[in-house]
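Every protein chain except one is present and positioned as in the full complex.
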């Protein structure tokens, strides 16, 4: 992309081409903060299970922006007035919605900067960029924060049927090869409409929405919460925790990573952002490679497991296991690996994961009928199963070294 | 395909290539009875709504056979013993399972030969071919009729998760472009297993089965029972009925069609088959084109509607409309078109259509767990929505000329 | 499609959705003349070789219109001014460009109405529709006939890189499953530009054009001129010729077909069009089914071959075979089938077929360089092979019954 050619077209294996809609968007794309997303994988360590899943936040952000532009084009066809300024603001807001993600995306998301979520970090970045771009992102920020009066624009980028979800389902399905998750994002977009200042769906799109919700549910259980993916990602988290625990200034690691391990992060927002903007997957991975040789046997063990794919075993359970059962596994692990009980707990733990495909307590997905009535998808005739999908499903996973955890399938 | 090259490979836009597994199967393919299926559309008049849906029974039969061969290959990998004879018999049985279909497949299926279903006709054809092939189809017939002791072979070609359904969903979705219906047939097949002489699914395939059932449900409401498709196909049925009613020996129509209109079908099974084997979509369409000019105003009106796509209007209703409402529409139609009330009833009628995605009263789909247990998919943990999908959904459709039926959407 | 909803969207398995751009276009679509194209197969009898290839002229015309609308959208982005009237005229012109096709498209194209090509018939139809639509198609006709001053609009619908070719290659490849022919029509369209009142291609599209030309060449030899497809289609032609030769008023056939066999076509253009508009694949197929029983042994033999896929054998030859060789085959055939030599010549014949992927003697495909220069694709640097592709390739095919023609492969 050259500075003289600001209506650039990018190749995308999913949508074919993505057009950059304006010079401002082009300049955001070229910014170091955004280029960093090329080095942040979209799905953390999912590639250890689905070897095609190396795509990045950069690509997802572009894809979601593309869908947002398509949605605006389609809404305008239906005579929903959207100004050029609003369009550019939506493009900027969706492009930057994930800019606060750190190494391996969700795998570490609330741990990298303790106490600050990636959404908050995204806002910091946007606020800072807004200054750098002399206020040209103000409208984007308003929309992002849902402070803009035309609230449907916020819903387009953040709701239960937004371009973010449409792109990530489509993209994650494409790269993992899990065809169960396929949604026809372009088709759904042509069915969107605006009523009562909300994004709604034409009533004839009822089955497309059902398909979308079921696809999302299946992607959760087959990919995002796949037991081996969880096993890899909790390992990453344990590495982060242990590295912080045994931290010494002499400990080898990339400079960009150090403040996030030592805990010496600057309190000032702008400085924090600058540190954060230097950090990506490569630093964390390079750190793990250093620590594979670390003298702390536990840290070294955790790093070796990750690098050479000797992941913890996993059992799916109907309910939370007893304390006694857990303690027994901890003792076996300690014995087996020559660790203290305290240390062994890094390798033996339980996680409850929960998902519901449609959450009526959040915003709702409404169908628009010909007479102008709006009906919640879960209440529309014939949608018994969507109302079934609204109930959260919780599963328990027990993790421990395979040597102590007999393997079972499913 | 030449007689000297009996391991022929055919191009298929869906699976890439389909290999003919044996010379017997090749000879069945080449038989006139089977070649006739090239002129029987798979989805009746669905092409009036989905302009890509011209695929034929010939193509579906080949595709289902291909999937059956893949399933056998995969089962053998899992050490399910299946002999060469059984494999060929399965290939023949699935290839011929729809050979009794007549013009426009389901659209006219129980009307073409009054009192004899297409399944029964398929059996007649198979029995006759078995004689012609000197008993080499006996095993195929046994499997088809579920009289063979190893019942899983029958289930493979006829059950709620059989290669017939897998192929037609995949194929109909491909040709209509209704991506909601996409199933990954090849993936599901690798998950099949045999336990207790039944076709079962590996427990880890739980979400793939869910996806399959939801896809099937969506294809029913978006394609097979789409209101405009129904409108076209009921028109076809009314044409058949009216043509029979006004039949005269001088009435123009193709020779192959005549006995099915005049009612002068031979009582003897073999002769009936021979007549039937000459009949295809082209005859019926050519008949309709003759009758467009017929002196009976009603028949002519019906034919014109079909040929030039002036279909009846449709309203979807929550419940059956009152007799009075219907009668009023009949009178308006009679007045509007200069027909008697009797005649107008050909253009004004109600149909109830019903579907459930999974029918536990028929055979069940069982998941196979690692400990050998079989669990009905609707009862497996976390499958609330499949149990919701087991309840039948019924919809009422009211058909009448658009001039008397105000248009509403959905 | 209802008359009240004239911005209809249609499903297309290839492009996803096709939007009808204006009420006039909607009305053209609904016209009986255009609806007839639903019963004209795009690729004649190609389905006897590629069982998925049942798509129709209706579908191709829609697809080509869709691509034309995409091209106009893209050209406008590049600041090529195109008025609303021009856009609608292009849509109408491309939609109707093939409306003169008769049964089985190219297979019979210059024989159905002796002496009048399908292009001329298309023009007759368009002229007649223009009257019916009170002159609203005048601009479309001008563009179609290349009489409109802005000639690039004609090129868009008729040249060596037009939306007609882009759609048919993409579509025929999709339905046959011959992946060698795949072109990325949407991508090529984004690369089109206008210079010196011509459609040209951005220089960076050089390899996309190369790919398009190679794909077209491969589709010719693997599909359009596939020897078995030719064998089926020449059979169709022989049936037409023989039926005309033995015609008697008592001969059974659909009414719509009769004047085209008897030769009693009205000389007046408007009447001719009306006859022609009633004719489609179903009539011809129904005729063949009648003639299977015809007393003329030759006609009956030809029809049986087609219906039951007992096609003539084919040999590809490096040069035209000698008269003696041909005569010998004629005699053997006559003997074998109990025909006169005269009759046997219907079953033994030679055809030369010829194709070049790029024909620089017709219009040329120009690349547009940044400095504004236009260069013929065959002369652009690095395109030795395109210049090789400009030379016509001719092949000879010898057809005869398999009983007298020993089978060879390739």
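To keep things simple, chains are lettered A, B and C as they appear, and every chain counts its residues starting from 1.
As a convention for this text, contacts are C-beta pairs under 8 Å (C-beta built on N, C-alpha and C of every residue); 3 or more make two chains touch, one makes a residue touch a chain.
Everything quoted here is computed from the prediction, not taken from an experiment.
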Absent-chain contact - pick from A:204, A:275 or A:289
A:289
Given that one chain is not shown, which residue among A:104, A:124, A:152 or A:175 touches it?
A:175
Among B:9, B:297 or B:335, which residue is in contact with the omitted chain in the full complex?
B:9
Would you indicate which residue among C:161, C:365, C:389 or C:404 is in contact with the undisplayed chain?
C:389
From the listed residues C:208, C:255 or C:332, report the one that touches the chain absent from this view.
C:208
Using the document's contact rule, name the residues of chain B that touch the chain not shown here.
9, 16-17, 184, 186-187, 190
Residue list for chain A contacting the dropped chain reads 2-5, 10-14, 16, 30, 32, 35, 38-39, 47-48, 50-52, 54-56, 58-59, 62, 174-178, 252, 254-256, 278, 281-283, 285-286, 289-290, 293, 307-309, 313, 402, 407, 409
Footprint of the hidden chain on chain C, which residues?
179-180, 182, 184, 187, 203-204, 207-208, 210-211, 214-215, 218, 221-222, 318, 369-370, 381-382, 384-389, 391, 393, 395, 408-410
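Assume only the chains that are shown with their structure count from here on.
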Length of the line joining the C-alpha centres of chain A and chain C, rounded to whole Å:
49
Separation of chain A from chain B, taking each centre as the mean of its C-alpha atoms, in whole Å
43
Where in chain C do residues touch at least two different other chains?
16
